[in-house]
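Not every chain of the complex is shown here; the ones you see sit where they belong.
Chain IDs A and B follow the sequence of writing; residue 1 opens each chain.
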Amino acid sequence: MTNSISRRSEIRSNELAWYERMLEIREFENQVNALFASGSIRGTTHLCNGQEALDIAIASLLRNDDVVAATYRSHGIALALGLTPHSVLAEIMGKATGCAGGVGGSMHLCDKSVGLLPTSAIIGGGMPIAAGAALSFQIRKQDRVALALFGDGSTNIGSFHESMNLASIWKLPVIYICDNNVYGEYSRINLTTPIEDLHIRAESYAMPHEKVDGMSVYTLREALERAIERARSGGGPTFIEAKTYRFAGHSRADQAPYRPVGELESWKSRDPILVLENQFKESGKLTEDSIAAKKMETEKRIAEIVQEVQNDPEPLVGDIFKNIWAGSRS
Amino acid sequence: MADMRVRQAIVQALSDEMSEDPNVILFGEDIAAAEGPFKTSEGLLDKFGPERVRDTPISEMAFTGAAVGAAMMGMRPVIEIMFMEFLGVALDQLVTEAAKMHYLSHGEYSVPMVVRASNASGLGFGSQHSQTLENWVVATPGLKVVTLSDAQSAYSLLRAAIREPNPVMFLEPRILYAERGPVDTSIKLEIGKARLIQGGNDVTMVAMGNMVNVAKQAAKQSSLSCEIIDLSTLVPWDRQTVLASVKKTKRLIVVEEAPLSGGWGSEIVAEVTSNLFTELIAPPIRITTPDTPVPFSGVLEAKFTPAPDDVTRQLKYLVETNQAPKPWWVMAGLH
């Protein structure tokens, strides 16, 4: 049976699954985009096209008992960590079958079984929460790791500063990862932030840091392995800046008119899926044929899931009153 | 008199104030080059230039505080908090600094700033982007709190807020941005004055924001004669207008989007009761949202706010029985 945990195992044990999962995420986002455009999804969505490598690298390395605090832009990390496309799409469409029963929506995904904390729609929201999870691991002498994922623009929020400092002074097993996709909403990072390499901000906290190519799963894994090893062995937190690019607009219908001419195209030439594809082609893991087959399989599978989810039940109106108070029945 | 969307009325108010007063400046996240996530500053960068219309980093505490400092120097900053929830990372500057600055400076400094924030539910933005949150900014002497309910009030109240010598929290129910309505730019509305939406004799309905529309529709589909008051300013609210109305109708219903527990409506009910106890012929009641987070699902969110039907039912019950009905969600069988 396919569930979050089995999907998580897959990606930890099988390199080809990285590629397949990246295709899945890409196709998933494309379908979300189409569904939003056609009015089948309400509210907002934030796509991760172009940023799949990091999600895959993380999921391929973390254990199920590690935890991830991510953001509104989390379809990718959710799928990578193992959530089924069905449960994620259902949540995005507000269905009873969604991972949060439809009360969360695109910005609020969650699955305790694979350590995905409810994603936060507040910039900086997850950063101290990750530190707190790490604190509990430290106190209980567990070798678990907490990871916070956020964007470039989010390094300007107070919570970033406070959380990094706290994590460092307490030597917490937490990894802060900035997915630098060049934009915060409609603002290019250089318009809001006077430095180019954001990872140097870790110097303010005497925290180890590095910058890494965000388009390459293998390179990302190397950096992550160092950080995870450091965290598990009591060496404290790490800050990683992954240089990547957001192929889609910020949210909803944004067409990103603010991009300099040629920027998108130039980054697309390093599409993380392409990068991995080429590596696998070289090593013989993939052929043109198997690639085409996988792409077709993925499209078909996601199309079916879209169908299924559309037919899924809506939540019951009484669900409004559920899960507000822990430990109470109502 | 033009027909405008609410968001256009906001742009117009900003533009008119900026034209008349060089001290008016705007900043916030993506309000300049991108013209605002909800297009509430369309054209203003082009018109007034990058000194006066600025994009900020994602730093609500810093830019709210910057507005405080600029206002103290005599500017009239208008800042945008994209979703009211984001004040949760910056409330300090508004409540603990701005609102107390005049007092703590023995009257030497004042803080003529406006914090615009979109709020409330209805568009599927989920639990962290859909609350009304007036409670964060009440109980704060020195701070005024205003809510628009249509294009005219968007225009006229925003202009008044910008001219106000005190800090103003200006709430904009997001669901109304796209709504159209007539705007007469010569109409002045005062901060602190409620708006009489329609006269009536059976009951006084007090509402704010989008609930003014719900109250109107509910009244329309009922056979009762309802007096509807758009409170407009929550702090300081217009006791005089509300009390005079209830003195006449002898019944009060507050229609509000905040949760039952801790919402602002209780303040209206408490004051009216203390003052008009012997004249009331029915218990004053509140029709609110339930004590739950705002759900995302469209099906659930539609049931989360009281609909005109729900209000009509409550209205009818109250006037017919002169007793308080059960909450609308109980009447509607949701809980």
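Observations on the structure shown:
Following the convention adopted for this analysis, contacts are C-beta pairs under 8 Å (C-beta built on N, C-alpha and C of every residue); 3 or more make two chains touch, one makes a residue touch a chain.
The structure displayed is predicted, hence computed values, not measured ones.
The displayed labels stand for chain types whose copy numbers in the whole complex of this file are A x2, B x2.
Methods note: only the chains that are shown with their structure count from here on.
Here the CA centre of chain A is 36 Å from the CA centre of chain B. Taken together, the chain B residues at the contact with chain A in this complex read 29-30, 33-34, 37, 55-61, 85-86, 88-89, 123-129, 290-293, 295-300, 303-304, 334-335. Within the complex formed with chain B, the residues of chain A that make contact are 42-44, 94-95, 102-108, 120-125, 153-154, 156-159, 184-187, 191-193, 258, 314-315, 317-321, 324.
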